[in-house]
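Heads up, one of the protein chains got dropped from this complex, but the rest are sitting where they should.
Chain lettering (A, B and C) follows the sequence in which the chains are written, and residue indices restart at 1 in each chain.
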């Protein structure tokens, strides 16, 4: 469950990401130098990872903690391995 | 220089990415399960990497080839190392 | 705490990795083609990740589960974020 504080922070980051994607579109329309385009793509990846990090930490503190204390631990082990080796790349 | 064919392909991908970012925003507003949100973020990363791959290949075939044949090789070695170890992550 | 079953599996993997590192050394001594050397390096990374994955899963099932149930949750949140975003790369 995404707590309200994380929610507003994540939404603010997403509006920045939308601006970055529009900026990337403009660079491609204007046929900017490839390495500058790749730098913009890399910045969007980093901003997205910022959102991901906060969602992961929120997940650890809420769902995983409840799950290991009283719920279905196996499900959470499986999901955590997926987060570590796929979803956080 | 981004050739026209790559340009239109990349712009189509970007419109899909914009839709995915809007979808992510909706999931966060609706406080969806964290792992589903992380899966959406991972899908956006993958779509962005698709754009990046095409820009990198275009760069190899145009700027790098011209640069190594008659231009400033040192500049291209440096940029290529940056692409391999930073911009393609 | 590394359970005995994981321990023997990890030690078997490590003896394979030692062989791969010796193989890499031989390729460099014999000045093999760079891309073949890089392929060998990539194989060693993959084998090492195999060991890492098992240690991470073992950690989740033992230390993290005990820690979140009755121990110092904050310490484990911090360590898990370090695993996700640094130690598993």
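One rule holds for everything that comes next: a residue touches a chain if its C-beta (ideal position, glycine included) is under 8 Å from a C-beta of that chain, and two chains touch if they have at least 3 such contacts.
Just so you know, these numbers come straight off a predicted model, no measurement behind them.
What chain C contributes to its contact with the hidden chain is residues 1-2, 7, 10-11, 14, 17-18, 21, 24-25, 28-29, 31-35, 37-39, 41-42, 44-45, 48, 51-52, 55-56, 58-59, 62-63, 79, 82-83, 86-89.
Although one chain is not displayed, chain B still touches it through residues 53, 56-57, 60-61, 64-65, 68-69, 73, 77, 80-81, 83-85, 88.
In this section, only the chains that are shown with their structure count from here on.
Centroids built from CA atoms put chain C at 29 Å from chain B. Per-chain CA centroids place chain A at a distance of 24 Å from chain C. Separating the CA-averaged centres of chain A and chain B is a span of 16 Å. Multi-chain contact residues of chain A (touching two or more other chains) are listed as 56, 83, 88.
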